[in-house]
Structure formats: C-alpha cells, structure tokens
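Quick one: the structure is below, and I'll ask about it shortly.
A single protein chain has been omitted from the complex, and every remaining protein chain is retained in its original position.
This part shows chain A:
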Amino acid sequence: MKAGALLLKMIHIVYMSRAVRPLSDQDLQALLDQCRRDNAARNVTGVLFYSHGNIAQLIEGEAEVLEPLFDVISRDGRHSNVVKLVDKPIAARSFEDWSMAFHPLEPSGFEALQGFLLPQHVPPPPSTLSIADAMLVDLVRLAVFGADAAPTESEPAHA
C-alpha cells in the first residue's frame, strides 16, 4: 500500500445497551478515564450517555479501528443487550473528542472531570450530522435520560 494513496474510510456506530448492574460514580469515572485515554490514542471520538442502567453510545473513527473496538465493547461484561442501531460511512466527524454524560450520584467533584457532561448540558446534535442521524442521537438521548432531561431548548442548527 502506498502511504499517500490511503483513503481511510470513516464510519460511525450507534448502539444502546443495559448495564448488568447499576454503575457507581467510581465505575463511571474509571470507564471515563480509560475511554478518554484509549480513544484519544486511537483517534476515536463520540459521546456516551448513561442513566439508571441505560447506556447509549456513538463512536466515530476509522472503520479498521471502530469495527474491532465495537466487538470488544459489545462483549464487555459490564453491559448486555447491546443493540447496534447504525453502522455506516460518514463524510466527516461530528464530535471533536470523546465525552460522556451521566447523572453523578455524588455531584461534587465531577465538574472537574474532563470530558464529562451533565445530561441537561449535552448540546444539541452537531449540524454536521444528517438530520436522520441527529434525530437518532436525540432519540437515544431521550431513551437514556427520559423526557425530563430534554435537550436545552435551542433550535437545532438546521431548523
């Protein structure tokens, strides 16, 4: 393979799952730390939602990295019922880095964590996503956090 001719195929994957048992703040923090480190190293970006055992995640990156990563994640014993919703090529990334949104049981201290968001502070899906994909992200967020943690009431970028 000639290095210059490498056109890497970018994809994104969205799945939902259930935690096998409720994840504590410590569990989530450990996951956050590990994913931040590994994802940055592998150039994987996206977002993970967690609440009351409900999990949804969007990851984007090169297909050669993402497909095996999803295999590993889906076999992770911390969750089950992993249902893949989308797995398809994208023209460009929509997320700058990797982040995670959840309701900490002990709110203090989490603000300082890098890449952590409170559910109500999750921004609306980026306008680089197609409207169908943005709606998918809105729906998984709704499924994880419920209707109460509705997105910040600003109009989506492509209204």
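Simple rule for what comes next: a contact is a pair of C-beta atoms (placed from the backbone, for glycine too) under 8 Å apart; a residue touches a chain by one contact, two chains touch by 3 or more; residues count from 1.
Going forward, contacts and distances are computed from a predicted model.
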Study note, to complete from the structure: From the options "Fe-S cluster assembly protein SufD", "ABC transporter ATP-binding protein", "Phenylacetate-CoA oxygenase subunit PaaI" or "histidine kinase", the chain left out of the display has the UniProt protein name "histidine kinase"
Point to revise | From A:V20, A:L105 or A:M135, residue that would touch the chain that is not displayed | key: A:M135
Review point. Tell me, which residues in chain A touch the chain that this view leaves out?
Key: 16, 85-86, 88, 130-136, 138-140, 142-143, 147, 150, 156, 158-159
